[in-house]
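Here the complex is missing one protein chain, while the rest keep their positions.
Letters A, B and C name the chains as they come in the text, with residue numbers starting at 1 for each one.
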């Protein structure tokens, strides 16, 4: 017998006494069993954050989810509720670099990501054979500066037709416009190959080599209208020395990019990431 | 106005549905406000663990603490309850090495440890001047193999007279007997200079050099009757190469020992460490 | 124009004054240009170690290599000399787990390893399709306790026929016999999923969970007749908490195993690893 479906709620809103007890009490009264609950208070801002996971009583989980949203609203809280029975549909955007692409696909095949890998989308055709070798559907949608609005419209139409719930930019070398992000209305996770906010923009490994830093980094963040400025989900670094030229930074950086992006995607899919302002709370 | 005293409970016992809701409900009904709550389930063993911190309603915090203990018992749970208003009294045991000693004292003076540093105890007189330079009370209690039972009895009498709640072995080079630990009846935190279970026993840096490992480690654990075998609280490692001789391992190891021991002591004093079997749950 | 072929020598032997100058002088007099030179002295043991890389004068690099070996002998040194023009032939041994296998193959395709990936050898047939999908030659050679000597003879015959210079055990779940290793006469690199010497032998993640360690590790080492005891090339660790069950340790450990094994293989192929006694000097 598979484990019963559970619900996960991510809540946040103005802090007030008794929130932990009231949320737990609501679930308990409806016969639910709390598996995990984790909360955080931003004392300065007076905001309460909670991730709570529970197995609802036998019956309609989606009814429970809907009822919880109304209950959260009555507490003045924003709530996102997801069921472990629903697997979001993922689109991976790539260009020519393939290391994050292979890494994501192999982890997905190994069962590390609770999602459907519904599509690979690229502005180049280079990765079509390997994508199809993995049995994945590959969509070649070129993007040009002159025709970008139309190109993005085609991307949006594809994503809508596939009911995509999450877009991952796996070293996709095009900037998504603010319009695209607004119309998409779904989260987009990007990997930037530096320790942001250092070395935003192009050629970060060249920038790092020029500055003579002793650590290189990678940052996974939600894409926003401002380049390399969205809420950070995960970051990591690796030590480098004067012996490492730009080529070595690129090579070592690939390992960082893979692990940082994979961790961010995994946390997102497990409903562990709550965005507020330009920051994230990661309940890990 | 200082922040109101809070209570912290560390609970564990057989898992059952509704525990989160019942604990939160109990606090809420008595007018308490939950600041933090963190729980964990060991699914295989069927054990529930919780750390919960709350500000009780105005009145007698120690009455609330006592009432909570009875409540926990009614749930079949073991509970340890501490008030932020009480600062445990700490004894630091040292021999001749002084790096962990200086580190602990300076952190305590910087306000990192919520305790009273009540006594420095040593089997040697070497650190008496620096201890007194810090304004600390220093007790020279020699220990010899031939007179160990009597020596330990003197130590126990001192600790009892000072109402010591925690003993920290800061590179104290004597093994405490099982009898000593049982009669003391208070936690003892030790720092071992290896990544346990590798290189237990004497001269771990020499053992590490002989084996040719690429990382050295340090482990903070609760002392038990079996040497270097107690529940692990914190561990860390540092990279070494063939260029590092034993002297370099000792030097690099000092930094590890300091930070690992300090972190373990801090977590213990914040009531974040729950022991079960021979393992710890650290609610950090 | 490709870069000129270079020679790399790994030397070691009894220390004596003037070695650095004599080696550099020998190369200089024959018109060679030293690219890198790195040396180390084990002061206690009185041993000198050097890795030196140079571009020989135009002409026969293999003659230079042979001459250098004789020169090194005249200094009382053991020397291994390799040319960047020769790419050793690699055999990867696998069983059913595929994470290290995919990682090695993808790194090899990305140009990270200076070798020919000549064969994939397995005691199971499971990975045959993916190996062939990568365009690699796959050899299914079952191994049974009852027929092990004959099974190993078949493996040795295959490796000899393919002129294999390095065997990598990528989570290969069979112990190679001392006889096999002696007859093979070529280095074998193994990945063990613990921080050796802790948790040698079977099920190291279960051992780690039972002991309650706060870090898990992986170790790449040369295989010797004694299980999990050979010279260590590389090690790394990752932090775990009580929240991580054995399944999580296995998942997190996969990432460690991949990166530690890949780093060890890369160092070996770049002739950066010198074995002496049961330890390694890694000139990185």
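Basically, a residue touches a chain if its C-beta (ideal position, glycine included) is under 8 Å from a C-beta of that chain, and two chains touch if they have at least 3 such contacts.
Remember, it's a predicted structure, so these values are computed and weren't measured experimentally.
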{"item": "Full-complex contact with the absent chain, from A:46, A:76 or A:197", "value": "A:197"}
{"item": "Among B:30, B:80, B:99 or B:279, the residue in touch with the chain that has been omitted", "value": "B:99"}
{"item": "Interface with the unshown chain - residue positions in chain A", "value": "40, 42-44, 49, 195-199, 211-215, 217, 231-237, 241-243, 245, 277-282, 284"}
{"item": "Positions on chain C contacted by the hidden chain, ascending", "value": "17-22, 24-25, 27-28, 33-39, 41"}
{"item": "Those residues of chain B which, in the complete complex, touch the missing chain", "value": "99, 102, 106, 110, 112, 133, 251, 254-255, 259"}
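Keep in mind that, in the parts below, only the chains that are shown with their structure count from here on.
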{"item": "Most distant chain from chain C by Cα centroid", "value": "B"}
{"item": "Copy pair chain A, chain C: interface residue numbering same or different (half cut)", "value": "same"}
{"item": "Distance from the mean Cα position of chain C to that of chain B, given in whole angstrom", "value": "42"}
{"item": "Distance between chain centroids, defined by C-alpha means - chain A, chain C (Å)", "value": "37"}
